[in-house]
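Sharing a structure, written as C-alpha cells. Questions coming.
With one protein chain held back, the other chains of the complex are shown just where they sit.
Here the chain labels run A, B and C in written order, and each chain numbers its own residues starting at 1.
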Amino acid sequence: MDFSHSSRSRELLDRLDRFMREKVIPAEPVYASQLAGGADHTRWRQPPIMETLKSQARAEGLWNLFLPDGEHGAGLSNADYAPLAERMGHSFIAPEVFNCNAPDSGNMEVLARYGTPAQQAQWLKPLLGGSIRSAFCMTEPEVASSDATNMRATATLDGDEVVLDGHKWWSTGIGHPHCRVLIFMGLTDPHAPPHARHSMVLCPLDAPGVTVERMLTVFHDYDEPGGHGQVRFDNVRVPASNILLGPGRGFEIAQGRLGPGRVHHCMRAIGAAERALALLCRRARERVAFGKPLAELGGNGERIAELRMAIEQARLLTLKAAWTLDTAGPKAALSLVSQIKVVVPNVAQRVIGAAIQIHGGAGLSDDFPLAALYAYARVLRLADGPDEVHRAVVAKLELKAQQQHGDAR
Amino acid sequence: MDFSHSSRSRELLDRLDRFMREKVIPAEPVYASQLAGGADHTRWRQPPIMETLKSQARAEGLWNLFLPDGEHGAGLSNADYAPLAERMGHSFIAPEVFNCNAPDSGNMEVLARYGTPAQQAQWLKPLLGGSIRSAFCMTEPEVASSDATNMRATATLDGDEVVLDGHKWWSTGIGHPHCRVLIFMGLTDPHAPPHARHSMVLCPLDAPGVTVERMLTVFHDYDEPGGHGQVRFDNVRVPASNILLGPGRGFEIAQGRLGPGRVHHCMRAIGAAERALALLCRRARERVAFGKPLAELGGNGERIAELRMAIEQARLLTLKAAWTLDTAGPKAALSLVSQIKVVVPNVAQRVIGAAIQIHGGAGLSDDFPLAALYAYARVLRLADGPDEVHRAVVAKLELKAQQQHGDAR
Amino acid sequence: MDFSHSSRSRELLDRLDRFMREKVIPAEPVYASQLAGGADHTRWRQPPIMETLKSQARAEGLWNLFLPDGEHGAGLSNADYAPLAERMGHSFIAPEVFNCNAPDSGNMEVLARYGTPAQQAQWLKPLLGGSIRSAFCMTEPEVASSDATNMRATATLDGDEVVLDGHKWWSTGIGHPHCRVLIFMGLTDPHAPPHARHSMVLCPLDAPGVTVERMLTVFHDYDEPGGHGQVRFDNVRVPASNILLGPGRGFEIAQGRLGPGRVHHCMRAIGAAERALALLCRRARERVAFGKPLAELGGNGERIAELRMAIEQARLLTLKAAWTLDTAGPKAALSLVSQIKVVVPNVAQRVIGAAIQIHGGAGLSDDFPLAALYAYARVLRLADGPDEVHRAVVAKLELKAQQQHGDAR
Partner (left out) sequence: MDFSHSSRSRELLDRLDRFMREKVIPAEPVYASQLAGGADHTRWRQPPIMETLKSQARAEGLWNLFLPDGEHGAGLSNADYAPLAERMGHSFIAPEVFNCNAPDSGNMEVLARYGTPAQQAQWLKPLLGGSIRSAFCMTEPEVASSDATNMRATATLDGDEVVLDGHKWWSTGIGHPHCRVLIFMGLTDPHAPPHARHSMVLCPLDAPGVTVERMLTVFHDYDEPGGHGQVRFDNVRVPASNILLGPGRGFEIAQGRLGPGRVHHCMRAIGAAERALALLCRRARERVAFGKPLAELGGNGERIAELRMAIEQARLLTLKAAWTLDTAGPKAALSLVSQIKVVVPNVAQRVIGAAIQIHGGAGLSDDFPLAALYAYARVLRLADGPDEVHRAVVAKLELKAQQQHGDAR
C-alpha cells in the first residue's frame, strides 16, 4: 500500500488550503446572511458570494478537481483527489465553490464516461462550467430504497421515446434555481436479469410531466438553495437517445459511479470531522469551568484522544479504499468501499456530536458550523445505502473470503 | 421501593391516554400546518389548534397536573405525576396542551412555593390559567454556564429597586407571543458564601432595558412559536419586592426546583423514546427489503431488543429518583437525579436515532415526529447541566459513599 | 410495581450482611490457600473452611434461602430472595456457604416441585442438608446448544427402565468430590410436538456407563473443586421412575426452573459488580499517580459514574423481573427474564473489567477476587442461553406487543 500523494496533488492541496483559509471559511457567515436576507422572504436563491467564490476558484485552477477524466477535468486518481476532498469537507459551502459538489460531480462523471458527444455538449459542458446544476432521481417514497430492486418507477421504451413514470424523493439539489437536468433511474425490462432491468435517463427539469411536489426537510432544515425534492414523473416523454449507455444498463453505470462517489463523500466527512475536532479543542482550551479549561476537566481529554484515533483510522481506511479503487478496480474495492461508507459517517457524527456537546447550546445554534456538519454526517449514514446494508455487504464478502482462505490452507 | 401509582394517578393516566390518542396525536399535523401557513410569513404565533386543545384539556381536568401544590394544581407526588409526564412526552406539542411545559411549569412551581400573594396574583394566576407564558434567564453566552458560579449577570440592590444587568441566552419560550414575564438570575452579593450570592428576580418582559437581541436555532430550527432567545438586560430596574424569597437565595430556589423538573424532563424523554420505538417497530414490520420485513433483517431485531432494555432501565431509574424525591427529599435524591439526567436523554437520543435510521430519509423529514423528538433529546443532554457535569456529581457522591461504607465495615 | 422487601427479607439481609462481612469475605484467602495447598497436588477436594462456614450458616438459619417452597426451604418470593442473592454474589465462595449455589439450587427446586417422595428422600434430603452435590447435563459439544432442539442425547424408555445415551459438557459441579447425582436431559419421543419430546432423568453419578471424560477450563481455570465436566453416557440404564414429572415433560420443567434461576444468577452478578465497584473506588482513592489519586485523573470519575448508573439500572430491571415472576407468573415475565439475562452479565463484565483496569496487573492476579468474578460474569453471557438468543426473544415479544398495541389504538 502506498498512500503518498503525487507532487501535483500536494501542490493543489497547498493552494486549496490557502483558498479555504483566506476565502471560503471567512465567507461562511456572508453566505449565511445573504441566504437569509432576501427581500422576497425566500431562501431558494443563490447567494451572490457563491458565484464570486466560484469565479475565483476557477481562475486559480481549483475547479472540477474531482473528475478523473483528464480531458474534461483534473485527471486526478482517487488517491490524489482524496486529500483535496477532505479539505473541501471543512466547509459545507466549499464543494460547490470548487464545482465538486454532489450530485453534480457524480452526474458529470457519468456524462464524461458514458455520455454521447451530443449529451456532453448539451449537459456536461454547462455543468463543468458551473452555470447549471443537476439532480439525481433514484430513491422512492413508497418502498425501502435500501434494496434497489424495490424500485417501482419505470422507464418504458415507446418507439424512439422513453416514457418516465414514478415517484421519487431525496433528489438533492433539485430546488436550486440553476438546476436544469436530472438523471432518472427506472425499470425498463422486468424480464431481464435483475441487474439489467433498469435504465438511467437524462431528463430536463422542465420536461412536461415533471412536478416537484414539495421540498423535504432534514432536521427541520430545507437546506436551501439546493434542497431535497419529492418529484412526480407522470408520462414524461424524452428521446430514447437520452438513455445513458443503453437500456437496462443503469446498474452498470451505478456501480462505476458509486465507488469514487463514496470515497469523495467519506473524505469530505473526514474533513468535517477534522474541523469539528479543531473547534472542539479550541473551545476546550478557551472555556473555563470550575477553575480549569474544559480540556482538563473529567473525561474531556480522553474523549479528545478517542476522537483523534477514530479520525486517523477512518482516514487511513478511506485512503486504502481509494488506493484499491485506483490500483485494482471497483470489484476489488467492494468491501472497502462499503466499510468506509459505514465507518466514516459514524465517526464524523460522533466527532461532531462531541464538539456540539463541548460547545453547549452554542454548538447546536448557527453560531458554529457544527449543526450543519452534523446533519451532513447524519444524512450520509442513510444516503447511498444505510449502514446496515453496507455491513451486510462486508459480512458476506468476509465470510466468503475466510472460506476461500480456509480452503486454501 | 414502591413504584406503584395511586389510583388517582392511574385514573388520570387513563384519561390522559385517551386524550392523547384522540386529540393530541391527530392534531400534530394540524398544528404544523397552522404554524407554517400564515399569510404574514411568520411562525412566531400561536396555532389556533393549541388554544382549542388547551380548553379541552382544561375542561377535562387534565390541567396543571405537574404542580405538587394541591391548592393551585393537581397535588400529585413525583411518582404519581411520572407516568403522566411520560405520556405527554409522546408528542412535542402535548406538554403545552396540558399547561405542563417547561419552563412555565418550573416557574409556576417556584411562584407557588416562594411567591408572595401579590406575585401570585399578578403572575401565577394567569400562568395557571394558560393565558400568559414565561421564560427563565440563567445561561450566559460569554461563559461556560455548566459552572453556575461563572455567572456574570448582576442583580444589584439599589434602594427599593433591584437593577438587572447582563447578557443571557437560551431563554426558552421568550419568543412566544404570550410571553409576559421572566425569572432572571444574577449576582447580588459577591462577598457572600458561594451559594448565597445570587438572586432570582421576577421581571416583566416589557420592562425598559430588556432587549431580545435574537432568537437562536437548534439544528437550524427556531422552534417557534416559543423559541430560544438571547436577551440583553441593560440597567433594568424592577421593585426589590420582585426578588423571589429574598436576596441571595437564588441557588436555594434552584435546588428545590431542579429535582422535580429533571424528573419531568426525563419522563417526557422516556415518552419520546417509547413513541420512537413504536414507530420503529411499525416501520420494521411494514417495510420490506430483500424479500423480508426490515425487522427480520440483520441486526435489526437485536437492536430493537437493546432499545427496549435501555428504555425499561431508564424508566425504572427515573421512577426510583421520583420515589426518592417523594420519600426522602432532594438531598437524598441528588445522585439519582443526576443519574437520570445523564441516562435518559442519552437513551432517548439513541432510540430516536435508531428509529430515524430505520425510516431512512423519511425519518429525518417532517413526515414523522422523529426529527423534532431527536432535537428535544439532544438539547436535554445540555440543558439543566451537560452530561459531564452530572457524571462528575455522581462520581463524587459515589466515592464518598463508598468511603463511608468502607469505613463502616 | 412494588419492589419493597418484606420485613423478613430485610431481617435476613441484615444477618446475611453481617455473616458476609465477618465470616465469608475474610475466609476467601483461607479457602484459596486450602484449595491450593494439598500434599496430593490436587485441587479437586473440598477446602475444610467451606464445611465450617456451611455449618455456621446453617446454624444461623442462613440456609436454603433460595427455595420458594416453605416446607423444605425459606419460602421466600423471588423479590424477597433477590437482595439476599445479590449479597451472596459479592464472593464467589458465598453461594455454596449458604447452600444456594448453582446448579444445586435449581436441582433442589426441581426435586421440591416435581420429585416423588421417594426421589425427595433419596436426593433432595441430602442436597438440602448440604452433604452431597449434584450436576445438570444438558449442553452438548457437537451442536449449537443455544437452540435446545438441536439436542442429540436420548432418554429412551425400555420396559421399566430408561436408557441414557449421549455426550454432554459444561456439567458444572460434576467434579466435586461430594457430587452424587445428576439430572440428564434427552430426547424421548421424536414424534411428539417439539416441546414434549424431551425428558429429565435423575441419574446417580456412579451409574454404569457414565464417564466423566475430562474437566474443562474457563480462561485456563478448572474452577475446582466443582469444575465443569464433559460426560459420556453410554447405555446408562436407570429405573423409569427416575424420570422427573413424566416422559416428554423436560421442557415443561425447564420453563419453570429457568425464570427464578436466571433472577438468582443476575442478582448474584449484580453483587459481583457491586463488589468490583467498591474495590475500584477504593483503589482509585488510594493509589496516586502524577500527584493525584487515580479517582481524580482523566476519565476515571466519569467511568465510576457510568458504572454506578449501569448497576442501578440493571438491579432495578432484575427486581422488576422478580416482581413480575412473583405477581404474574413466568409467561408474563418472559421478556423481562431474557432482558436481565442480557443486561446484567454484560454490566457485570463491564464493571469488573473496569475494576481490573484500575488495579493494573494486580487486578488480573489472584490478589483480588476480580479475575474470578470476571470469569463468572463472562460465563454467564453464555450459560442458560447466550446474549444473542435472549435478544431474539425480547425482539420477538416486543414486535408482537407493539403490533397488538398498535392494533388496539
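Convention: a contact is a pair of C-beta atoms (placed from the backbone, for glycine too) under 8 Å apart; a residue touches a chain by one contact, two chains touch by 3 or more.
Given the structure is predicted, the values throughout are model-derived calculations rather than measurements.
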item	value
Neighbouring displayed chains - absent chain, whole complex	A, B, C
Contacting the left-out chain in the complete assembly, out of C:L12, C:A254 or C:V379	C:V379
Residue of C:I25, C:I132, C:V218 or C:L245 in touch with the missing chain, whole complex considered	C:V218
Absent-chain contact - pick from C:N300, C:S338 or C:Q402	C:N300
Where the missing chain touches chain B, by residue	298-299, 301-303
Touch residues of chain A, complete complex, unshown partner	1-4, 21, 277-278, 281-282, 284-285, 295, 301-302, 304-306, 308-309, 312-314, 316-317, 319-320, 335-336, 339, 342-343, 388, 390-396, 398-399, 402-403, 405-406, 409
Where the missing chain touches chain C, by residue	41, 139, 141, 143-147, 150, 169-170, 216-221, 228, 287-290, 294, 297-300, 356-357, 360-366, 371-372, 374-375, 378-379, 381-383, 386-388, 391-392
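Heads up, the rule we're going with is that only the chains that are shown with their structure count from here on.
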item	value
Equivalent interface positions on chain B and chain C, same or different at half	same
Chain separated most widely from chain C, comparing mean CA positions	A
Centre distance in Å when chain A and chain C are each reduced to the mean of their C-alpha atoms	53
Whole-Å separation of chain centres (CA-atom averages), chain B against chain C	43
Contacts with two or more other chains, residues of chain B listed in rising order	388, 391-392
